[in-house]
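With one protein chain held back, the other chains of the complex are shown just where they sit.
Showing chain A:
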Amino acid sequence: MASKVLNVFYKDDDILMEAVKKVQSKNYRIEEVFCPFPVHGLDKLLKVKHTRLAITSFLYGLVGISVALTMMNYIMIIDWPQNIGGKPSFSLIENLPSFIPTAFEMTVFFAAHLMVITFYMRSKLWPFKKAENPDPRTTDDHFLMQVSVGNNDIQEVAEFLNTTGAVEIDLKK
């Protein structure tokens, strides 16, 4: 049984936040909210789980520093330990200061880029992807809340939503 979903439009983020609270108090299910800009506190209200992107970034950073040190240890110390200007290439630790700038940059490089790619993959963003927003106005000046009707009477839900300050209510096609 495919549940019907209503597209509810708002013109103001404060009204939207209030509407979200009201809809939640009625125990209607909010499927998705589309906003033209980040609305502070909306994620908390919708109980969106806290992102774990920062943790992945930290782990990618550890990968980066490992790659850098392994690479330089192999190239500069193990494979061909030349005497370059008197630098001590007998062991990694003796020559470590000269490797730190590279190790630092590699850490940042891995942490940043792999995290961004993780973000793209998790949020399913890529070039030539078909845009998912149900109405182009949501990228300009309208806020859209999608409420699923469930087993309730569609008229009753729409009338309730109308009291929350909605400027337009459509049935999702």
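We adopt the following convention: a contact is a pair of C-beta atoms (placed from the backbone, for glycine too) under 8 Å apart; a residue touches a chain by one contact, two chains touch by 3 or more; residues count from 1.
Just so it is clear, contacts and distances are computed from a predicted model.
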item	value
Protein name, per the UniProt record, of whichever chain is missing from view ("Sulfite reductase, dissimilatory-type subunit alpha", "Protocatechuate 3,4-dioxygenase subunit beta", "Multisubunit sodium/proton antiporter, MrpA subunit" or "Quinol:cytochrome C oxidoreductase")	"Quinol:cytochrome C oxidoreductase"
Residue, one of A:98, A:118, A:138 or A:152, that touches the chain absent here	A:98
Hidden partner chain, residues of chain A it touches	54, 58, 86, 97-98, 100-101
